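The complex appears here minus one protein chain, its other protein chains still in place.
Up next is chain A:
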Amino acid sequence: MLNPVIDTDGAPFWEYAARGELRVQACADCGEARFPPRPCCPHCQSFASEWRPVSGRGRVWSYVVPHPPLLPDYAEQAPYNVVVVELEELPRIRLVGNLVSRAGAPLGSLDPQRVRIGARVQVVFCDGLPQWVLS
């Protein structure tokens, strides 16, 4: 499986994720949240940022079900879902992830028929990687 290739801007996200916390970068001056993380705020150009905790609740914005040819580790689990989740408090912040049957379950663990746009989901963590389960 591919581990996240972490850059400077993204490092805090993964440090919080490793502790089981979902946080989003926000401007420390004007308060606007932004994703993916970046050095300065596109609204007010401030370089001051903070990492704001969120509830981890959200809704499925869209999803796909990839089929092979895929990289071998993913082909073994296919077909699986990949979802984009919009966060409850910050619907413009959307995270790519997988909807699974329980924390730590494989990518293909949930019947694709159960994935729907609009479905309410909750973040869980497995080895520092966020996953999503149906609420």
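The rule is simple: contacts are C-beta pairs under 8 Å (C-beta built on N, C-alpha and C of every residue); 3 or more make two chains touch, one makes a residue touch a chain; residues count from 1.
Operating definition for what follows: contacts and distances are computed from a predicted model.
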Handout entry: Complex member absent from the view - protein name from UniProt, among "sn-glycerol-3-phosphate transport system permease protein UgpA", "Cyanoglobin family protein", "Cytochrome aa3 subunit 2" or "Lipid-transfer protein"
Key = "Lipid-transfer protein"
Problem - Positions on chain A where the hidden chain makes contact - result: 1-7, 9-10, 35-36, 42, 61-67, 69-71, 74, 77, 79-80, 82, 84, 92-98, 107, 112, 117, 129
